[in-house]
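One structure below.
The complex is shown incomplete by one protein chain, all other protein chains being positioned as in the whole.
In order of appearance the chains are A and B, and numbering begins at 1 in each one.
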Amino acid sequence: MSLLRQLPPLILASFVVVAVLLVCALFAGPLSPHDIAQVDLRNRFQPPVLLGGSWTNPLGTDSLGRDLLSLVLRGIQVSMTIAAIGTIGGAVLGATLGFVAAWIGGWVDNAIGVLIDFQATIPNLILALALLAALPQASFTLFVLIMIVYGWEQYARLARAIALSAKAQPYVQAQMILGASAARIITRSILPNAMAVLLVNMSINFPKTILVESTLSFLGIGIQPPDTSLGVLIGQGRDQLYNAPWVALAPGFVILIATVSISLLGDWARDLVDKD
Amino acid sequence: MSWVVLRLGRALLTLLLLIAFTFFTLAMNGDPAAAKFGPDIDPETLEAFREKWGLNYPLWKQFLIYLDGIWRLDFGLSFRTGRQAWELVSARLPATLALMLPTMFFSIALGVPLGIYAAAHRGGRADRLTIIAAVIALAIPAFLLGLLLMYVFSVWLGWLPPSGWVGWSSFLMPVATMAVSTASVYARFTRSAMVEVMSHPMIETAEASGLSRRLIRRVHALPNIALPLITITALEFGNIITYAVVTESVFAWPGAGRLLIESVAGRDYAVVQAIILLTGSTMILANLLADLAYGWVDPRIKDARRPRPHRKEARA
Partner (left out) sequence: MTVPADMTTAQPLLHVQGLGVRFAGTEQPACEEIGFTLAPGEILGIVGESGSGKSVTCRALMGLLPENAALDGRMRFEGQDVLLADRRASARLRGPGLSMIFQDPMSALDPLMTVRGHIALRSPADPAPILRQAGLADPGPLLDAYPHQLSGGQCQRVAIACALARDPKLLIADEPTTALDVTVQAGILAQLRALADDHGMAVIFVSHDLAVIHQLCARVLVMHRGRVVEQGPVHEVLTAPRHAYTSRLIAAIPRPALRGQRLGLEPGATPAAPLPAPRAAADVPVLAFDDVTVRYTRDGQPFDAVRQVSLTLHRGEILGLVGESGSGKSTLAKTAVGLARTARGQVRLLDEVLDWTRPRMQWRRDVQYIFQDPRGALDPAARLLRQVRLPLDIHRAGSRAERDSRARALLAETRLEPELYQRKPASLSGGQRQRATIARALALAPQVLICDESVSALDVSIQARVLNLLMDLRETHGIAILFISHDLGVIHHLCDRVAVMRHGALVESGPTGQVFDAPQHPYTRQLLDAIPLLPDAAVPTPAARNAFAEGTA
């Protein structure tokens, strides 16, 4: 499946988008023209430059008169950070459990298998909602933890399958015969071989994590104001869709190009790996 | 038929785990008595309630009492409205199903033929377009797609009612929002399953004895992709539930999904747990049915020569 390979312009564009987002996430503070906490009710709903606004607020202002560009930059920073922590954390958690399940087998494998089944049975968003509802107070740390739990079972399944098939491979059996420790075999032999698949799954999972975070924040049960994320911004802007559509559409556009370009890259990477 | 028993056992185990999960998150949520009566209750009534509902018993006994309650669809009283949680939920279910079932239908009716067509013209323009469209459709958050549709068709063009229920046209945007991503999952999955089956050696055997490609696709490929499609349908069911939750919130649709969000925001745990248990058991049932169907159709599983095949990943 080399279809996306024949489309380097699209992939190139995706790389550029991701690079720009990365710069925005890393330097959100210095790049912001205004302080996001700066409320100015006299300056509400300023339109963006394209709709005849001024360069003081290139993307316009929201219902509290805050500078939308600064808010979007902060939103990118928060959303990307949470997605990165969630993706990496989920991969580490899932891969570890998957390797342990495959290597030890027996009841450990069964127990982890039941957990995987359980996680696969309850839609992730619903599970996150349940945990959020049970928490007495919204907390950033707990929210990040929930994002880590999101999607772990995919890595666990992949890692388990890879380790199981590797265990039957002569190159692993040869090391077992030589008396190599399980830790050595897993970290030095199986992990390097599984890395490509895990990385591809991470690149596919990253945009999904952004989606879940922004969905929860959009629904008002994720990141809580006064802090912001892209989802929070869209949630705040949905009520002004008639009079000030840019408040929702600007962060919406950012999410759109972010998730689409990362997904395209992930899909492209998977094709590359599948080909080998 | 031992695998049926095993499969049933696993479904029951998962269900039990699900109930334990809600039970413990409930316990984490604080004192159920306080949650039931609110903060203004006098201590005697509280104690009487504890006695009556066995809240002074050890945890395992409480769990059994909890199980018994669930068995009778008693999920407790809604904290916000004071009504039975199950009553609230069941009143909202029809509206949610009215979104989910058409979504399911359109997703399969659009996605599967598109996937087959793309696979048959593998590498061609239609195939490439399908893949890119599917990647993009899957990458757009449902709430954003909903808002965009609303902006274009309600705010801008003024063709469709923006939210709530005013008539049949109210269905269009919510169902479209939900069906876009589900249909692209089906299209991608069908395409890759089809490509995989068509590279199986049995296809070459069939071609070698002169069967036409059309016939081969019908008699060999379609039955073989039908099996993984059953599994994917059970898994997609969960995604559709997720989309329903989001879409109902965007379009102010009076369904159980919006109720869930309102209840989570209001920490109304009785309602939340009722919806979660309902969702979870529906999913467990859907997966169980898919596996049973799988075993019934696939002779290899009927023979129990090997355990259940590795479930195909939802991603195609």
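To be clear about the criterion, contacts are C-beta pairs under 8 Å (C-beta built on N, C-alpha and C of every residue); 3 or more make two chains touch, one makes a residue touch a chain.
Bear in mind that the values here come from a model prediction, so they are computed numbers and not experimental data.
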Touch assignment to the omitted chain, from B:Pro43, B:Gly82, B:Gly158 or B:Pro201, lands on B:Pro201
Per the definition of touch given earlier, which of A:Val23, A:Ile104 or A:Ala174 contacts the omitted chain?
-> A:Ala174
Interface with the unshown chain - residue positions in subunit A = 169-171, 173-180, 184, 189, 192-193
By the contact definition given up top, give the residues of subunit B that touch the hidden chain.
-> 2, 200-202, 204-211, 215, 219-220, 223-224, 227, 297-300, 303-305
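Just so it is clear, only the chains that are shown with their structure count from here on.
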Distance from subunit B to subunit A - Cα centre to Cα centre, in angstrom = 21
Subunit B-facing residues of subunit A, complex = 1, 3-4, 6-7, 10, 114, 117-118, 120-126, 129-136, 154, 157, 161, 204, 207, 211, 214-215, 218-221, 231, 234, 238, 241-242, 245, 248-249, 252, 255-256, 259-260, 262-264, 267
Using the touch rule from the top, collect the residues of subunit B that touch subunit A in their complex.
-> 10, 13-14, 17-18, 21-22, 25-26, 28-30, 123, 127-128, 131-132, 135-136, 138-144, 147-148, 150-151, 155, 192, 195, 235, 238-239, 241-242, 245-246, 249-250, 260-261, 263-265, 267-269, 272-273, 275-276, 279-280, 283-284, 287, 310, 313, 315
